[in-house]
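Pasting a structure below so you can have a look.
In this view, the complex is presented without one of its protein chains, the others remaining in place.
By written order: A and B. Residues from 1 in each chain.
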Amino acid sequence: MDDVLAVDAVGLTKRYGSLTAVDAITLKVARGEVYGVLGPNGAGKTTFLRMLFGLIRPDAGSIRLFGQSRDEVGTRVLDHVAGFIESPKFYPYLSARRNLAGLARLDGLSGRGAAHRIEEVLEVVDLRDRADDRVGGFSFGMRQRLGVAASLLRDPQLLVLDEPANGLDPAGMRDMRALVKRLAASGLTVLLSSHDMLEVEEICDNVTIMRSGSVVYHGSIADLRERAPAQGHSLSTDDDERAHALAATMPDVSVVRGAEGGLVVTGAQADIDRYVLAVVTAGIGLRSLGIDETPLESLFFLLTERTTEVTT
Amino acid sequence: MLRSNLTRTILSLAVVAVVVAALFVVQHRSGGSSITEARLERSLPTTFSHLYLQQADLLGRTGLTMKSLDARADCDKGGPTVANSGPGADWICLMTWNDPDVPLPDGSGKFELNVHSNDCYTAGGPSKLVGLVTIVDRRGREVPNPVFEFDGCFDPNGDDTPTGVTIVPPPVTAPTSADAR
Partner (left out) sequence: MTTQSTPTHADAAPVVGHITAGRPGVLGVFAWEVTKLAARARARWTLLVCLAAPVVLVVVLKGQQRPPKDSLFGRYIHESGWALPLLILGFAAQWVLPLLTALVAGDIFANEDQHGTWKTVLTRSASRAQLFWAKTLTAMAFALVVLVVLAASTMLSSVLIVGHQELVGLSGQLVPSATAARLVLASWATAAPPLLAFTALAILLSVRSRSPAVGIAAPVVIGMVMQLVGSLGGIEALRPLLLTTPFEAWHGLLVEHRFYGPLVSGAITSAVWCIVALTLAFTSLHRRDITEG
């Protein structure tokens, strides 16, 4: 069983009418691995994860989890799998503890064993003090942590986390990342989906990068680093439109629109210098130029946004 | 998503319902209603007799039985041009019964029936023969008259062979001011 893959997805495809949300994705996660699925919003990560959990039926392809497929064993396919997709949801009119007790029942757990485990997982996510409060009154971050607790309750071997730090304030984000790191270090197989290269880079061994439903990179973080271009620069001008258009005439630099406005310029230092000069010569006012992102982030943007318009 | 889903469900349900209903109606057209002359003619006298005996009991009268009353009915819906089946407030039943103390001057009493589609009916008796809405019982109390107006139900699958009862209606006389309501 040790050489059996935790996740073995082959050719997974999901279409909604004319839109192909996930296009023939193949993804393999070995046991004990900490694996990242990276991509901007709308890349198809969530659809992929929903297929993994059987919430969505794929139009083509197959998924095996620890060697088992849903067609053969039904819900047993999830026996060693837990996690959440998008923000975790609970019954707002029940307390955190009762929510967990209910989910434990759906796992076939009840009685003292379940009660003991519930206390353990509440402790792990630091929610014991609020365990008897209704979830309806919880903050976003607390719900996110409760989502992790609910997943750990099943004592999974594979933990699937979809954007666990999404929507959290900086402190919450830091805590969540520390928690994910701890979980990853505990020997669990972790499948982490994120739109944030930094989050994935820190803890993942291997990564799949998705764009518009397709895989654009697939391999180890180490390999990815080697492919990474020079440092990305953020550029702000008084006419980003023209500055962006100008880049089309210069094949050596890549200029894309940044997620938070402005432009992201990547390329060799000399090429960037020439580009900036060209911008100024063209009469475009230069407002700021700074080192913006890690090389991996730059590569990520290159892979996922280069030829598409960024929508924010 | 929600809307189209729901619209589809409602539309498909409606289509199925209409088709099934249409098939059913076509198939059962010949069968017709469970509300028939024969069933009313069997049910009404029974119900009336039971209640008539209760009225007699309230009035302190003795000696009447279901058998001695021997109530019979001849029912008709909406006159000669209308088929004698189906619900409606236009059922008329002529009834005869034997009560030595209350003779039937016209030879019968006319009951107006409102028959509902659920095989139950509300019948109103002729007050000249059965009394007004309330009566004074033997202890001098004013109580509801059980036969002034009453409800009854019959078995929709019950005996439907003609009863053979024919009661000749009284000759039509010019209405007098006393008859007019």
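Definition applied: a residue touches a chain if its C-beta (ideal position, glycine included) is under 8 Å from a C-beta of that chain, and two chains touch if they have at least 3 such contacts.
As the structure is a prediction and not an experimental result, all values here were calculated from the model.
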Residue in contact with the excluded chain [from A:9, A:85 or A:192]: A:85
Contacting the left-out chain in the complete assembly, out of A:102, A:141 or A:167: A:102
Interface residues of chain A (partner: the chain not displayed): 47, 50, 53-57, 74-76, 78-86, 88-94, 98, 102-103, 105-110, 113-114, 117, 120-121, 123-124, 150, 152, 154-156, 182-183, 185-188
Residues of chain B (touch criterion as defined above) contacting the omitted chain: 2, 5-6, 9, 20-21, 24-25, 27-29, 31, 33-35, 43, 46-51, 54, 86-88, 116-120, 122, 144, 146, 149-158
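Please note the rule applied: only the chains that are shown with their structure count from here on.
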Separation of mean Cα positions, chain B and chain A [Å, integer]: 76
